[in-house]
Structures are given as structure tokens and as C-alpha cells.
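What you see is part of a larger complex, with each chain still in position.
Chains here go by letter, A and B, matching the order in which they are written, and residues are numbered from 1 within each.
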Amino acid sequence: MSTVRMIFDEDNPQVKDVYQDIRDSRNTKYIGNFWRYLAFDPLLLKNVWNDVKNLMVKETQIDKKTKEMIYMAVSITNNCSYCTHSHTASAKKLGMTLEEHSEFLSIVGLAAKTNQIVNGLQVPIDEVFDEDAK
Amino acid sequence: MSTVRMIFDEDNPQVKDVYQDIRDSRNTKYIGNFWRYLAFDPLLLKNVWNDVKNLMVKETQIDKKTKEMIYMAVSITNNCSYCTHSHTASAKKLGMTLEEHSEFLSIVGLAAKTNQIVNGLQVPIDEVFDEDAK
């Protein structure tokens, strides 16, 4: 159940072009629901896809599996179910093993735990962390 | 300004032992404020340090720099200033370059943006993501 309607290839030629680029770039016929609903505004679809393509699909400084794990960490912390599902699936396709998945979740859980304890204690920031002072 | 008082080596022998283990494991004389305030309960200090040591300081499945970047992603999303400072410093020590730092922030920013758009659209989760059905 969404706040907008799903858009199909035949509904809009601009949307169809972006869907085709997603299919080609990812070597799959499947278009995920995120894109199908985002297409309620074809320009927004195009802009977000370009951002994702340039940062996540293309080869960049950080390797693809690590990039997906960073994306997962943010999505889990923001509690975005859809994003957690889709980026966990992507990380697995890129080789994330069951052991890495488990260790990843342990880190995410430990970070959340210590974040909360730090917030509860209101720990002052050490002066040594100041980059401008270096 | 904290909700508890800072603890020094000479205040408590149990605390001193943990501080020494931190110094030895990290090859540094410096004890960060997190540990100095967490020490208001020496047992809590010991337990949290053991978790951090086993997961973050020891060699495990995921390499150390990636582990710190995952920790950073959670800490930034939870907006824990202290944690963001300390784990960014750790990632830099482990070799995170300026280019990687910038790309990391771009991923964290893009993830937050798409998380929000997905929440705004209330995108339904694709059936293909179901692990139990595989």
C-alpha cells in the first residue's frame, strides 16, 4: 500500500527509458518496486537513478560490497524496511557471506548500543579529535 | 558536561586494569573520554570494552577499516557526535583516504535521502526479497 500509484513501462516513454537503463546497467529484467513507485514523477525517477547509478553501480573508490554494507547500515538505523531488504539482497549478490552478514549485524548492534550509552552519559568530545587544530 | 563523573586510573584498581588493556591493545597511552566516563560503573566498562575489543580491535571476517566505516554510518545516522568523531579518527588511522571519506559521506547521504523518499512513498516490499520463500 503506497501513497502514490505504480507506473508501468507502457504508461510513460520517459519512464520506460529509465527502466531500460536500470535493466541494462544491472543486467536483469526485474524492476524493483522503489523505481515503479518513484516513477510517479519521471524527473525525480531519473535524478535518483542517476545518483544511484553513479555512486553505487559504477566502479568507484570503495568496493561495491562495502558500499552496499554502508547503505545497509544507514537503512537499518533509519529503520527503512524496503531499503534494508533491497540492499541486503544486493550485498549478498556481491558476495556478502552468512558470516559477514552476522558480523555486520553485530557491529551495527554494538554501534547502536554504544551510541545510546554515550548519549545517556553525555560524554564530552576529546580535544584530540579536532581536525582544525592539527 | 556529563551526567556522571570522570574516573581516573588511581580511583579504582579494576578500572585501572581495563585502561591498561585498552592502552596495550591499541598501542597508545591515551584513554578516550568514552572509557573515562563509562568507568563510573567498572563492570559496565569491562563488558563494553570486551565487546569492542573482540569485534573491532581483533582481526575478524570483515577488515578493520570497513568495520570502522560501518560503525561510522550507524553513529552518523544516530547523530552521536562523540561516536562520529572517535570512529572517523579510527578509520583515518586505518587508512581511510580523503577520497574514501568523501565517497563514504555521499553514500550515507544518498541512503538517508532514498530512505526518506521510500518512507514518504510507502513502497511495498517486493516478494523476491523473501528469504524463507527461496
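Here is the rule we go by: contacts are C-beta pairs under 8 Å (C-beta built on N, C-alpha and C of every residue); 3 or more make two chains touch, one makes a residue touch a chain.
Predicted, not measured: the structure shown is a model, and the values here were computed from it.
Assembly remark, whole complex in this entry with 2 chains visible in place, copy number of the identical chain is 6.
The rule we apply is simple: only the chains that are shown with their structure count from here on.
The distance from the centre of chain A to the centre of chain B, with each centre set as the mean of the Cα atoms, comes to 20 Å.
Residues 1-4, 30, 32-34, 37-38, 40, 48, 51-52, 55-56, 60-62, 66-67, 69-71, 73-78, 80-83, 85-86, 88-89, 97, 99-100, 103-104, 106-108, 110-126, 128-129 of chain A touch chain B in their complex.
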